[in-house]
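For this view, one protein chain was removed and the others were kept in their places.
Chain nomenclature is as follows: A and B, assigned in order of appearance, with residue numbering initiated at 1 for each chain independently.
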Amino acid sequence: MVDNEVVAEPPGPRVQVTKISKSYGGVKAIVHADMTIQSGRVHALVGENGAGKSTLIKIIAGAEKADGGTITFDGAPVTINSTGEAISLGIQTVYQEPQLFPELSVAENIFIGREITKNGRIQWKQEADQVRELLETVGLESNIAATAVGALSVAQQQQVSIAKALATDATVLILDEPSAILTDAEIDVLFEVVRRLAARGVAIIYISHRLDELFRIADEVTIMRDGHTIDSRPMSELTVREIAEMMVGGILSNQSRTRTNVSDEIVLELKNLTLSGKFHGVNLSVARGEIVGVFGLVGSGAESIAGAIYGMTERPQGELIFQGKAMVIRHPAQAKKAGIALLPANRSQQGIFSFQSIGFNITIGRLEMLSKMRGWAEARTEKILAEEQVDTLSIKTPNTLQLVSAMSGGNAQKVVLARQLLKRPALMVLAEPTQGVDVGAKEEIHRIVTGLAEKGTGVLVVTSDLGEVQRIADRVIVIRNGAIVREFGSDATQVELLAAAAGEIVKVSS
Amino acid sequence: MSEKTLTAPVPGLEKPARILPPLISGQEWALVGVLLVLWILLGFFTPAFLTASSVRPLLGSIAPIALIGVGMTFIIITAGIDISVGAGIMVTAVISSRLLVEVNLPLWGVIPTAIVLGLILGLINGLLVAYGGVHAIIITFGTLNLFQYLGLRIFGSQTVNGIPNTLEIFGNGAGGRVLGIPVSFTIAVVVMIGGWWFLRNTAWGRSFYAIGGNQNAARLAGIPVQTRVLSAYVVTGGLVGMGALMVVAQGTNSLMQNVGQGRELAVIAAVVIGGTTIMGGRGSVFGTLLGAILVQTVVTGVTQLGWPSNLANFFVGLFIIISVGADMLRARARKKSL
Partner (left out) sequence: MTQTTGQIKASRKEPSFARGHALLGALQRFAMTLLTQRSALLCLVTVVLLLVMSIMDAQGTLSGPYDVKYLASSTIALVGLAMLALAQLIVIVSGRGGIDLSVGSMVSLSGIFFGFSYGVWGWSLFAAFVATMLVGAVLGGINGVLIAYAGFPPLIMTLATYYAYRSLALVFSDQKPVNSERIQEFYGAAKAVPIPGLSFIPPIPLGVITFLIPTAIIVWIVMNKTVYGRKLYAIGTNDVAALWTGINVKATRMGAFILSGLISSLVAIYTVAQFASARPDAGTSGSGMALPAITIAVLGGVAITGGIGRVGGVLIAALLIVWLNAGILLAIPGNVGAQTPLLALGLVLIGASLLNAATKKRFGGI
């Protein structure tokens, strides 16, 4: 295979960002970031959620503008005010959600908006020739050019996105968590493509949580934490554990709870739960009064477990035993009736009714409580129930008639949580309970959850938030690639958890 | 890596390399099949059906529906809709008829007039939909009322009588045929071919699919969404103007006030039956032509079979359901194959 298009390699770094800072509202997303990207190298960027990597990438890609600091491109300072300007420099991003048109063919998707035309007429032959090359570079068969994108697998769609980015002579290609949705075989293909691109001189910024993978593909890594770039080092000088340590920082107070109310009575037992394509062989149990954390990074499959328990996915194989009885849950109403409550992961899509009032949002989960007569709903009862919850959960609002759309993330999340607490559940499943929630509300929600456990509810917290799971869980089950890798007690350190989730291979000694 | 399986251009037979979905979709083949069956059945049960004197008016009646259907296909592909075309026909028809009667406008004058009138109506729709931030169904509900008002005012309180034969070339009579085929039908087919080429081979046309498929992504890709959407409605307006002339020509020499009424539904039915999905992002004008033929065949067939003519509407409704159902099944099957 002949590369006939090698991107001209500059003598110095392709992109360099120095002293970058960025705030949103009063919150500092990036305090101080420095990073140097060389052409032809794969540069990994790692950091926990909230460390600032997405913001840094957005700044480089032109989707956001930095408050302070400089960016140089090929040694010359540049200001990147829009994605269009970034693209003209050759900076392209491939996101997790492909921005493709499912009904148009692969070739069209690659050329959309910049078709080769002569007198208004699209020059299919020329496009076909270019497409053939591009498809080969990204590892797709060229006869796929006419297939509608919607008919392709997710992995193939990602390859098309990469081809699309390359079609405009990318100098810097940013890949955001590309392996999250891929199988092992597909990851091999992806890595092959990335190496090929690097060989042509493209600079690759590779964002990923999967530290073990980075050792296969990245040349160097920049670690971010709390809005700072901590260090940039060649991959060869580090281990997974060391990277995890830098991501997590100094010794944080291990707030392990004193276990008081964990009984022997098992509320939930999952035996060999398998959902094809997502997770397999999951065995776990939750006792009354216990908080079990399920920790997995994006793409680990952990995020589907909550939905599977609640009947929102295809029916999983394996067994689900709730309060001693085997159950097959097909619909959330069934789970609710049995006594299982669930806080969905994606608040705006799955949780809130944004143009409705707080009272509506809280009581919508238990409409039968709104009146003594079946089928009726009294506004007064709604008000009373809602006000009770507002009080208990310290939701900041003047009254229960306010629309949820106007609330902050933390307050809105409390509203959705309140919905689940109208009737104390036997099992409470929480998926990403403090995503997009400010620090204060986060504390309060954690307090509410531990309070629930103390009163006897079994709690299952599925989260990708390291600090959270370490702080409130009695036991932490770490999931990677759809399977349980390890189980930790409440004395686990964040570094251990992250390392396990990110792929550190541990010799089991006991 | 696998070999290149792209068809290399054969010298002398320059086929464009295959980077587009196939020319004729599954739904369209099915439609062709259904039409063939229908025509054979009708021809069998009512021999009169397959005679020239029956087929010609059929083709003529198909013409305005298929013609306007081309524009409506553009609109529906962009995930929009235009319910006002029936009223648009009325306005253009009454103005053109009065010009014919009162000013004795010749053919080469009335054609551009009607088209320009239609373009203006389409412009109103397009500006409101593209820039108003309101869903097309609501806007065109509103303009439907406005156009109807305008048309009725121009009618005065009567019908327009004594329309001369100027438009006979678009009519169903002997003056409206070339090589035995009604001119109006030929025009519709020509426009359809033009529309088909446009949708398949120009960036402008392909952008309709992008806009209907994912408007946000289209904008991010640099497509000027508002201008393109506007153009779809303007083009439809022009076609409405032309179609109105056909409707006038195919009527009597008196124009009734209910001209055009309900036509928008026939056009939309033709588009939907033809396989264009109402959600946008997918569709073809060839399917619309087939849909128009199907709708009119049902109408004519019912009459010829001696059944109550209103049963035709029932069958149209049924066909819409079957088409959309088939379309949805196919979409679901395609997703499952991932």
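Rule of thumb we're sticking to: a contact is a pair of C-beta atoms (placed from the backbone, for glycine too) under 8 Å apart; a residue touches a chain by one contact, two chains touch by 3 or more.
These numbers come from a predicted model, not from an experiment.
Partner chains of the missing chain, restricted to those shown and counted over the full complex, are A, B.
Among A:116, A:187, A:298 or A:364, only A:364 touches the chain that is left out of the view.
Only one of A:116, A:403, A:448 or A:483 touches the absent chain when the whole complex is considered: A:403. Summarising the interface, chain A meets the missing chain with residues 310, 312, 331-333, 335-337, 342, 344, 349-356, 360, 363-365, 367-368, 370, 375-379, 403, 405-406, 419. Residue-level contact of chain B with the missing chain is found at 81, 128, 132-135, 137-139, 141-149, 152-153, 156-157, 261, 265, 268-269, 272, 278-279, 308, 310-314, 316-318, 320-321, 324-325, 328.
As a working rule, only the chains that are shown with their structure count from here on.
The centroid of the Cα atoms in chain A and the matching centroid in chain B are 46 Å apart.
For chain A in complex with chain B, the residues that touch the partner chain are 1, 83-84, 99-108, 112-115, 117, 120-122, 124-125, 127-129, 131-132, 136, 139, 141-143, 145-148, 150-154. On chain B, the positions that touch chain A within their shared complex are 1-2, 4-6, 9, 16-22, 201-204, 206-207, 209-210, 213-214, 216-218, 220-223, 281-282, 334-335, 337-338.
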